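Read through the structure below, which is laid out as structure tokens, and then see the notes.
On to chain A.
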Amino acid sequence: MDAELLYASAGFILFVLGIWSLLLHRLLIRKLIALNIMGSGVFHLLIATAEHHGEPADPVPHALVLTGIVVAVSATALALSFGRALRGDGDD
Partner candidate 1 sequence: MMETLDSLLPVAILLSSLLPGLAIFMVAEDSHWLRGLLNMTGALVKLVLVGMLVWGVYHDHSYDAELVLAPGLSLVLQADALSVLFVTLSSVLWLVTTVYAIGYLEHSPNRSRFFGFFSLCVTATIGIALAGNLFTFVVFYEILTLATYPLVSHRGTPDATAGARAYLAYTMTGGAVLMIGAVWLQTLIGPVDFTQGGLLAEQPEALHGQFIIIFVLLLAGLGVKAALVPLHGWLPRSMVAPAPVSALLHAVAVVKAGAFGIVRLVYDIYGVEFAHALGLLTLLGVLASVTILYGSIMALSQDGLKKRLAYSTVSQVSYIALGASIFGPVATIGGMVHLVHQGIMKITLFLCAGNYAETLGVHKVSEMDGIGRRMPWTTLAFSVGALGMIGIPPIAGFISKWYLGLGAIKADMPWVLLVLGASTLLNAAYFLPILFRAWFREPPPHWPHEDIPRRRLETHATLLWPPLITAALCLLAGLFAAAPFSPLEWTTLIARREYP
Partner candidate 2 sequence: MEHAAPQAWLLLALWLWPLLLMALAMRTQWRWLPALGALPALVSAALLPVGTQLSLPWLLLGTELELDSIGRVFVLFSALLWLIAGIFVATLMYREPIGSPSGSNHFAQRRFNALFLLAMSGQFWALVGVDLVSFYVGFAIMGLAAYGLILAYGDPAARRAGRLYLALTVAGEVALFAGLVSLAAHSGTLTPDPSLLAAAGGPSLALILLGLGVKAAIVPLHLWLPVTYTAAPIPATAVLSSAMIKVAVLGWLRWLPLGAVTWPHWALALSIIGLLSAFYALLIGLIQRDPKAVLAYSSISKMGFLLLLTGLMLGQPDLLGAGITAMLFYATHHALTKAGLFLGLGLYEQNTHQRRTQQLLLAGLIFLALALAAAPLTSGAAAKYLSKPLLQAAPWHWLSPLLWLMTLTTILLMARFLWLLRFPASKAGWEGTAAHPTESSAHFELNLLAPFLAWGLLLALIAALPWLFAPASFWPTNSANLLLALALCALVLILSKRGRNPLATLIGRIAPGDILGPLERSAQRLRTQAGRFQPGQRSTRSTESTRSTDPTSASETALELKLRGWPVAGALWLGLGMLLLLLLLAGAR
Partner candidate 3 sequence: MTDSLVLALVVPLAGALLVTALPAHAARIGLFSVMLNTLNIALLTLGVWQHDELQLALGDWAPPLGIGFVADGLSAAMLAMTALVSLAISVYAGDYFRDPARARHFWPLWLLLLTSLNGLFLAADLFNLYVNLELLGLSAAALGALGGQRTALEANLRYLLVGLLGSMTYLLGVALIYSGFSTLDFAQLAAQLARGDAAASGLLGATALGLMVMGLALKAALFPLHFWLPPAHGSAPAPVSAALSALVVKAAFYLILRLWLEVFAPLTTQGAANLLGLLGAGAVLWGSWQALRAERLKLLAAYSTVAQLGYLFLFFPILQGLPAGETRSNLFAAVTLMALAHGFAKSGLFLAAGFVQQQAGHDRIAELGTTLQQLPATTLTLALAGTALIGLPPSGSFVAKWLLLGGAMANGQWWWVLVLLAGTLLAVAYVFRLMTRAFGLEPTPRHFFTQARAEGPALLLAAMATGVLGVATAPLWHLLGTSGGLG
């Protein structure tokens, strides 16, 4: 089996696992991790797409992944901050 197919396959599995976790776990941190796992799944797929036998890797998916990561980081940060604000509300 080709590597990119493995990557892609793993990507799908990660994606689905992420959804599973997001939907069935109640803790925010787990949900956020789940979202990042989903993201990783998609990135896996993109990386897999970039691979073309005998050619240099396609730069576009790479760039997309980079952008995606930044976006994911931003979203995670904001969500965490929400969680902190909520907790702060409750604790203080």
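Brief remarks on what is shown
Definition applied: contacts are C-beta pairs under 8 Å (C-beta built on N, C-alpha and C of every residue); 3 or more make two chains touch, one makes a residue touch a chain; residues count from 1.
With respect to how the candidates were assembled, all candidates are chains of the complex that A comes from, given by their letters.
On a predicted model such as this, the values are computed, not experimentally measured, just so you know.
Listed candidates 1, 2 or 3 all sit in this complex, but the one touching chain A is 3. In the complex of the two chains, the chain A residues touching candidate 3 come out as 8, 15, 18-19, 22, 28, 31, 35, 38-39, 41-42, 45-46, 48-49, 60-61, 64, 67-68, 71, 74-75, 78-79, 82-83, 85-86, 89-90.
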